[in-house]
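Just one protein chain is left out here, and the rest sit where they should.
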């Protein structure tokens, strides 16, 4: 392994392009390049930004070249130059890629669209960085599950969590594809209860008592979660907020600052100069959170496009074994990305 | 009191026009007329339908007449001809009207936008028809609260309800005014937890252990409720569904029939020939409902414009004292409106 | 041919179910039944309404029966009992059905999703009823084209039309399927200019000088058209409005009545008691229309689900030959459907 971890990104889509951006900001990583199969503006921008572009599939190379994309090489050559690959291909495609990664001795970070069984390890940095160290592959859980694990882990770490029941109102589609894949003027409840996020959180922390109900709302960005939590004992706002403040990547927001809805945090991120307007943090409303006896209620919003980016960076380090303490990696990631626990103070 | 209850509707808006429609279908009621203060298409249609139109405010009469609305008379003359008035004016206006109703000896049904204290009685037909009989005024609770009370009462009647925690994703605005009063591409959580619907349900049934969390979604029609209920004992789907089937105005729907989202029920109502496409029933997904031990999870959708209409009709009868058994009134109302417990069987 | 025209509807979807409703209102037609291949709520409602349901495809019969749909018979038996079939199957399917219709001697009305060449005749009642009389098949043009032809024909009939350039902002998807087929928070321009509606209008009236530009908007119901028209000579509002008033199925609406947007007309139709809230008319803003010299500008809204329904009814009569004057058929259709030229006066 070279001094810097040599990282590649397969799939330059919503997650992949953000991972590529983040890797380029890490002092201990080198972005070798990105690979894809498409020929349109999505991958052309990588060229404009000066990122080396590889073809993930021989059949795609000709079309990519014809479209003016400066293709540096093919997939196997790409893999030869890597220590770790972050697979950001569409759900289910990653599974077919794993044998190739293994063949080339490249460690692999997958996304939540793949099944837990693919790697046998599901990752949220604060919860289980240690168990990923040195593995050859892990899976960063989905945006909804990552957010779920963050706040529930905060409560668990404080000895407060008995059981949690959540309603997750998901964004309907990603903005870039909202010209063809949306829903309109409706809400679509998921077809069964519990939705998959609860069991998925248990793939990270098996002992969590968590049930989730999910639905799609008629908006394109950020999820909105609502939690009803039974605490281990009567508590109060101050204690719960203290627990949340102790958790990296959870930021407290306030209606009293005019942050009153999902669009508020989207605007705020742009105002703060975040690249792509990304919010890596779970943004939890401090002044809506309520404790009554041993019951806790809270709501937060999650940038579905960005929340898993810091986890991907940590997962690279864990697999590479270049950093062995989760807290060290988290600190480094959060410093480079500008992650905050309060956006305004 | 004449043989038929002489009913008037004050405020020919979203609720008022539906109440007027429904009153005209009742064999034991006569719609004397409707009153309003506006001069545009909303009230002009009453004229097109042949409904006598009164002016609620002397200052409005000239403009209404100038706009071609055949105004039959003023407010006091209107009240003189009534046994019961259904006040469907905007929230807060009703309170100022009550003294006029009393002065004219007209009993009054208010809507959920008014405070409980205005009449001291909040109404959901199945829950507390009896206590409204002969009163001079009551208040039909809001659409969200009506739906909440219906399904929770079903569980209570079956001896199953210990406590209920609900997340209510409300429609953002009504379709008719969505050209100027909407939200767009966001979700707006209500500013405090619990939201008002829980306490409001307790204004009908004080002993309910219920907490609600509310938010506005980016759609214009139908609310979407998600419940986490602690049962008094372990139960199963069949028992819970039996309890729901025993409750009037709760209809079971199924994803297996292709009814998968809020827009599905809206289309279904039109397909069934419902006037205005109205759904008076709480439409509960039978095949999403889940019981695990003593926990119950379910979701339903509520037509915010229509769900309180049958309650208004029952409330008229209760105040008039013309029917004294709630079940008799409910049956009559539901027959005339075509209320069903299953839309397809 | 029996005394009443025996009509069948193939495809009980957005258009088919409305045609079925309309046929049942005609004194000179009998709805023999509807046929489809699906098994969900969409066709189950036909059963609830008492409409005989046939299976359009032998392979579908078992699933339909298993779903509880009372299937009366198969497709060929269905055709044997018909004089005219209205084919409302998805775009492109109709072409494959035509040989079956011919084999059974059934005349056929197709929809705008099929190509003009399929039948060699494209139909808008006012424009070319006469040329459809006695044919064995025609095609009712699409909602956008029907609306386009109506107002341009009005201008042509008055000797005013030189050339017309239109921008058509279409609804993105139909409400019933907006849980899975929408666009969100964007506008999608059609990929080429002119869009197909201009040439399609010329398939009805070859001499029209018309060019259209189209795009999809982020709303689910009603199209919104904007026209820039060069008149044959300087004119004025009164003359143009007179021309519009002379055209059946064009209704004038006014902002001064509070009708200010697409949602206003949707609400108005419900208020007027229209089945399904349907608007058969092109609703043209009288007080936005502007004439400057020989230039005319106007905008109207079109209920994409309903505007072609009266044309389908007229097309049935034309093919059946039971009425030979277009104006007689239009008058009968419009009377039965309650078509108006002014909704409020």
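To keep things simple, chains are lettered A, B and C as they appear, and every chain counts its residues starting from 1.
Following the convention adopted for this analysis, a contact is a pair of C-beta atoms (placed from the backbone, for glycine too) under 8 Å apart; a residue touches a chain by one contact, two chains touch by 3 or more.
Remember, it's a predicted structure, so these values are computed and weren't measured experimentally.
**Q** For the chain omitted from this view, which of the shown chains does it touch?
**A** Counted over the whole complex, the chain not pictured touches A, B, C.
**Q** Of the residues listed, C:4, C:165, C:196 or C:331, which one is in contact with the missing chain?
**A** Of the listed residues, the one touching the omitted chain is C:165.
**Q** Using the touch definition from the top, which of C:35, C:128, C:220 or C:235 touches the missing chain?
**A** C:220
**Q** Out of C:158, C:208, C:262 or C:319, point to the residue that touches the absent chain in the complete complex.
**A** C:262
**Q** Applying the definition given at the start, please give the residues of chain A touching the unseen chain.
**A** 17, 38, 40-42, 44-45, 48-49, 67-68, 175-179, 184-185, 257-264, 266-268, 270-273, 275-277, 343-345
**Q** Which chain B residues touch the hidden chain?
**A** 172-173, 175, 178-180, 182-186, 188, 218-220
**Q** Would you write out the residues of chain C that touch the absent chain, in ascending order?
**A** Contact residues on chain C toward the absent chain are 165, 167, 169, 183, 185-194, 211, 213, 215, 217-222, 224, 226, 228, 255, 260-263, 285, 287-290, 292, 295, 297-299, 301.
In this text, only the chains that are shown with their structure count from here on.
**Q** Compute the distance, rounded to whole Å, between the mean C-alpha positions of chain B and chain C.
**A** Computed value for the inter-centroid distance: 35 Å.
**Q** Take the average of all CA coordinates in chain A, do the same for chain B, and state the distance between these two points in whole angstrom.
**A** 42
**Q** Rounded to a whole Å, what is the gap between the Cα centroids of chain A and chain C?
**A** 47
**Q** Could you pull out the residues of chain C that touch at least 2 other chains?
**A** Only 175, 178-179, 184-185 qualify.
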